[in-house]
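For this depiction, one protein chain was excluded, whereas all remaining protein chains were kept in their positions.
The block that comes next holds chain A.
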Amino acid sequence: MENAFTIAAYVVAGILFILSLGGLSGQESAKRAVWYGIAGMALAVFATLVGPGAGLWLLSLILIAGGAAVGYQLATKVEMTQMPELVAIMHSLVGLAAVFVGFNADLMINYIGGIYENAGLVLGTVGADGITAVGLPKEAYDGLSSFGQLIAKKSGVEIGILRVELVLGIWIGAVTFTGSVIAYAKLAGGSSKLPFEIDTGAKKLPGGHFLNAGAAALSVLLAIVYLSNGGTFTLILLTLLGLFIGYHLIMGIGGADMPVVVSMLNSYSGWAAAAIGFSLGNDLLIVVGALVGSSGAILSYIMCKAMNRSFVSVILGGFGGPAGEQMAVEGEQIAIDVDGVAQSLDEADSIIIIPGYGMAVAQAQQNVAELTRRLRAKGKTVRFAIHPVAGRLPGHMNVLLAEAKVPYDIVMEMDEINDDFPETDVAIVIGSNDIVNPAAQDDPNSPIAGMPVLECWKAKQVFVSKRGQGTGYSGIENPLFFKENTRMFYGDAKASLDSLLTKID
């Protein structure tokens, strides 16, 4: 720990991590940036292994290799539509690792305390200046591992702070762990590999938020007990409470709010790492934890803004009730067959496609990409409009389209493309609903009033590919489907596009 080389390596690794996040500002620089991240991680692990304190070299390497094998399997097998699940389950691992490392710190404090007692001393006793710890006799100190040495020379106040930090680290880690597992189960739905089934809707135990609040209050109480030498048992209780909160919090949040949940858990896993970093006195852990934590926090903020909802209201689950009588929707949904769509596409010059979670569910991205290729081959302008909360993960649609080899320079963000709809001949909505709901602008009483939406109804013609006449996950009626220039193209997105592709060559 005190090794100058290790610390120098941490500085380099820290810079590499910052660059790897910064490089994500563009698609091309990102490809380079990920190597910075890999190099940083390799350097950090290497420096720690050669540095003082790390024992059991061989075991460590074997474990890393084992983890690598599993990670490789996960990363290469995963379908791009399953990215949200993968990200969620990986967060749970970070959370759990944080819990274990935190517990180890507690165990070590107790262990060192025992050594002090044997030597007839008290851990944390300070010397004449009132700050520096007296410490152990030389021979006992040298016999400790470097982590043990670190703790052994702390003063009483420092030990107290260390405990605050590890309580935070363990608690956040525990919340992250169960929260991520539940998020995984909800995102994976039927294909979940967990031994238990979870309802993907928003479910709460009786008591709802009071249960959460109660558990949180109890956690604070237990933390205080633990800090006043409550012992490891209180820490275990605290962990259990954290696990429960993570479970119950995420259970109460519905499917379409998952982008916020996943980025929030991302943030938590970072803060957990930072808290553990404090307790271990490891600056690199603090730096990376802070980077990840702030990254997740910003993502959550962006997602909330895209839904025009406050973070608190998303976390507490469900939409607020409608503010008043919602506008009645007039008109009827007019269906269209595949020939009609094909003919319109044939006549159109500019086309904008708006994909949503429905496209991911139906695995229709390859068909969408094929349609795009054929239309572009005919010299038509085809672009994609991506709403920030389309899908179940921030940027989910972009990844799916990239997988299907849609060039990223025709995939636009909402702000880039929203003004272009009036000059567009055809807008195709595939599996999205609330993000194209004009009620957000027209109806102040709508539950989603004020949410920024893609103004696809301003296009000359709108086709909506949709399973049936039902409302979206939020249960809000979508006036878009009743507009004069909207035609409903009913059926499974993939099957619909398949039949459409036979008509367009």
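By our rule, a residue touches a chain if its C-beta (ideal position, glycine included) is under 8 Å from a C-beta of that chain, and two chains touch if they have at least 3 such contacts; residues count from 1.
Criterion: contacts and distances are computed from a predicted model.
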Absent chain [UniProt protein name; select from "NAD(P) transhydrogenase subunit alpha", "nitrile hydratase", "Protein translocase subunit SecD" or "NADH-quinone oxidoreductase subunit J"]:
"NAD(P) transhydrogenase subunit alpha"
Among the options A:168, A:238, A:258 or A:276, which residue touches the chain absent from this view?
A:276
Of A:37, A:113, A:355 or A:431, the residue touching the omitted chain is A:37
Please pick, from A:168, A:285, A:448 or A:500, the residue that touches the omitted chain in the full complex.
A:285
Residues from chain A at the interface with the omitted partner, ascending
1, 14, 17-18, 20-22, 24-27, 30-31, 33-34, 37-38, 40-41, 44-45, 48-49, 53-56, 59-60, 63-68, 70-72, 74-76, 78, 80, 83, 86-87, 90-91, 93-94, 96-98, 100-101, 103-105, 107-108, 111, 131, 145-148, 155, 157-158, 161, 262-263, 266, 269-270, 272-274, 276-278, 280-296, 298-299, 302, 386, 388, 393-396, 398-399, 402-403, 405, 407-411, 413
